[in-house]
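The other protein chains are all here in position, but one chain of the complex has been omitted.
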Amino acid sequence: MSNLEQEILRHERRWTAGVIIAVAVILGAVLYAAFALHVNPPSNIETIDPKTLHLSAEFTESNLGTRVEAGGQVTTRIVTAQFAFNPQCIVVPANEPVTLRLASPDVIHGILVTGTNVNSMVVPGYVSQIRTVFTKTGDLLMPCHEFCGFGHSQMWATVRVVPRENFRPDANGRVACEKS
Amino acid sequence: MREADSENEGPTEAQLNEVMKQVPRGAAVLAGFAVFLLMLGYSFVYFVIFIPRGVVG
Amino acid sequence: MRSLERLTLAHLWVAFAAFAIACFFGVWQMWARSPLPAPFVTPDNYFLAVTEHGVSMAFVLTTFFVMGFGYFTAETALERPLPGKTFGWIGFILGLIGAAMASYAILSGRASVLYTFYPPLTASPYFYLGLVLVIVGSWIWCVLMIVAMAQWKRANPNVPVPLAMFGTVANAIMWLWTTAGVAAEVLFIVLPASLGLIHTIDVGLTRTLFSWTLHPIVYFWLFPAYIAFYTMAPKAAGGRLYSDLMGRLSFVLFILYSLPVGFHHLFMDPQEPAGFKFLQMFLTLLVTVPTLLTIFTITASFEIAGRLRGGRGLFGWIPALPWERPMVLATGLSFVMLFFGGGGGLVNMGYGLNAMVHNTSWVTAHFHLIFGGAVVVMYFAIAYEIWPRLVGHEPSSSMPQRIQLWLWFLGMMTMSLPWHWLGLQGQWRRVAQFDYSNPIIAAWGPWVVVSLIGGLLLLASALLFVWNLLFLYRKPEAARLPFRFALPVHPVTHVPASLNGFGLWNVLVAFLMLAAFGWPIAQAFVIEAPHAVVHRVDRGG
Partner (left out) sequence: MPSFTASIGEVSAMTQPPISEEGQDGRFATRAVVTVIAIVVIAGLLGFVLIPIAQGQSAGLSAFQAICRSLGIQPGSPAFRQPSSATVAQPVSMVAWTPEVIERLHRPNEENGSDIAANICVSCHIESGAAYDPKIPHMEGQSAFAIYKQLHDFKNGARVNELMATIVQNLDDDQMADVAAHFAVLTKGALDPRTISSGDPDIVRLVEFGNSARGLPSCASCHGVHAGGPIETPTLSGQRKDYLATQLQAFAKGERHNDIYTRMRSIAAKLRDDEIEKLAEYYSAQLLFRPQD
């Protein structure tokens, strides 16, 4: 084997080492998010039957929307159905952990909330769950971001982030958007 | 255009050995710089956009 | 030898016809989404168009191009007649019938479920049967490629397989692994539902199975571009390939790390466990390695060419390169688009940052840059490069080719760079119309118009491409020269045996797939995930 070929291999190895360093830096960023910030994907292997979703207690119509549960935990339950969110406007408090729980009675949907890292698919058969803290107050757009049928383009909802002092649960702990 | 570099007109061994004294210095700097820019762009998106948008878990 | 030209041309023309049609649909979709008033916009028409665009581009253009290019490579790189051309024609006809069936179903409004299916939405059986036929046709191609290499190896013991063929067979083997997921989904779940044999579907399982296919399918499309980088571009530039070994290693790494990574399409799905998402994210990160190795090796090959042509200094070799040659120009443009597309991909790759951009225009921008940009521009260059051999004529000028490549590049950048920005703002995908009266959305309007202009440039480029192939190759040539691939700096005399075949890599892929997909698939049966009711999308019915 000639020296030149050894030379080429040496350069390639050096480049590979550089590539590994670049990959390690990105892996470091990913691990920082996981270990220090506790970032997780919205994996929540919790099954629920879409065919009887409307018969369930948690996702019964009257239980949808934001509720302050025992222990002060704020949970918002949303059903994504063809072709509307239920409810179509949700209220959440700013600067406080909020857990979104979503389920679909029909087909695949998905949500994002503009300007935040809230993003999840909603797959019929499973409860999607996302926990986050909203920091900016105001109305945010929450569209259905996955093709769910011909009405997909018109399927969106509003997330109303209000300051803590304006977040006033009723006797049952529920908070809903005021009719405008 | 293939006539131009048909078999007979390929580089000679001597020419090749000559340029191989330089190669891959330029390529390494160029590609290295590109990877550096890539990391810079990634860091920008990570720290300036991703982190301020809040943790999801 | 004429039979090879016929077989290759038949495949490539089907590919490019589908490509040209899909470009029209693509531009119209962007127009429909823009603030400008567009004709024919109804949800029916829009999703029909998205489905046709996706199927034509992702299934027809790619599969037929890969097959045609593979047949061409097998015969020219191995320098012996391709065995079983009759089977190649059978595969071609099966694929053609399949593509026609699927297109019929889509264009008659019976399959507006997009090319990624989205069960429990369920289209006409013609749609799924058509796609199955395309896949079966491609399986015949895979077998022919593997047989061609095996026969050559028997006839040439102890000689390394030519790199172009090694890459082609790597793609064939990867494709066999790749299609297993979608084949299982279609044959066992979606097609029975479409035929009315079952009324409910385990949606999570269909998504897991589809994700098995969804990432390596992209590398199936990408392989011809990488084969061209390694075996055509260095020669077109007038130099040598810097390292043949790196080519082999990259191809093998593509087989290994493009398969067990499909969950990065499902990072935001509720049914895949977080640990498995992490595992596949880790492996996804490693897919960057073969690409970065390739970037370096090809840049170094170009440096050789530039210096041989008199380039001096650290970067003097760059202007010295023969940029007027389509293959050289396309490789350069491809690398620029790969840079931006790859950067976007790095963001998609981690599940943290993915949450910021999942199902937004950012993702659309990413894969249009990588596939529509970096890969398709190489499809153009490959066609230009092998066309003289196929039709027996040289092009009368390379100017229209260069204009076409530049138009494509400028169009792709103009279209997709705004999409990154819009995606970060939350502009979501697969929407027929936006409500521009909403203040958040109104701010997106101008950028959507800019990207539409990019789309128009792309359409112009696509039409010029077809024109070039039809009318530019008129300069008579006395005899068809044998097609030659690039030589490495030094003749390949020795290669580790495991890089001269695929036995070891198949075993490792099996191990990786078991680790990455074993439990997530088994989970669907263990936890007995509830099924969803089939929703029929069959407007033509």
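Letters are used for the chains, namely A, B and C, taken in the order the chains are written, and counting of residues starts over at 1 for each.
Please note the rule applied: a residue touches a chain if its C-beta (ideal position, glycine included) is under 8 Å from a C-beta of that chain, and two chains touch if they have at least 3 such contacts.
None of these values were measured; they are calculated from a predicted model.
Trainee: Out of C:H215, C:R430 or C:H535, which touches the unshown chain?
Mentor: Of the candidates C:H215, C:R430 or C:H535, C:H535 is in touch with the missing chain.
Trainee: For subunit C, which positions touch the chain that isn't shown here?
Mentor: Spelled out for subunit C, the touching residues are 41-44, 112-113, 121, 158-160, 196, 198-200, 245, 249, 253, 256, 272-279, 282-283, 286, 289, 433-435, 437-438, 493-500, 504, 508, 511-512, 515, 519-520, 523, 531, 533-539, 541.
Trainee: In terms of residues, what is the contact footprint of the unshown chain on subunit B?
Mentor: Residue positions of subunit B that touch the missing chain: 57.
Trainee: Across the whole complex, list the residues on subunit A that are touched by the chain not included here.
Mentor: Residues of subunit A in touch with the missing chain: 1, 5-6, 9-10, 12-13, 16-17, 19-20, 31, 34-35, 38, 40, 42-46, 51-52, 54-58, 60-63, 69-71, 73, 75, 79, 81-84, 86, 88, 97, 99, 101, 105-107, 127, 129, 131, 149-151, 153-156.
Just so it is clear, only the chains that are shown with their structure count from here on.
Trainee: Distance-wise, how many Å sit between the C-alpha centres of subunit A and subunit B, to the nearest whole number?
Mentor: 37
Trainee: Can you list the residues of subunit A that touch 2 or more other chains?
Mentor: 4, 11, 15, 19, 22, 26, 29, 37, 39-40, 42, 115, 117-119
Trainee: For subunit B, which residues are shared contacts with two or more other chains?
Mentor: Residues 20, 24, 28, 31, 35, 38, 42, 46, 50, 53, 56 of subunit B each touch two or more of the other chains.
Trainee: Quick check on the complex: what are the subunit C residues that touch subunit A?
Mentor: 43-44, 46-47, 112-114, 118, 120-121, 200, 202-204, 207, 242-243, 245-246, 266-274, 277-278, 281-282, 285-286, 288-289, 292-293, 296-297, 300, 346, 349-352, 354-356, 358-360, 425-426, 428-434, 438, 440-441, 489-490, 494, 523, 527-533, 535, 537
Trainee: So in the complex, the part of subunit A that touches subunit B is made up of which residues?
Mentor: On the subunit A side, the touching residues are 4, 7, 11, 14-15, 18-19, 22, 25-26, 29, 37-40, 42, 115-119, 130-135.
Trainee: Sort out for me which residues of subunit B touch subunit A in the complex.
Mentor: 17, 20, 24, 28, 31-32, 35, 38-39, 42-43, 46, 50-51, 53-57
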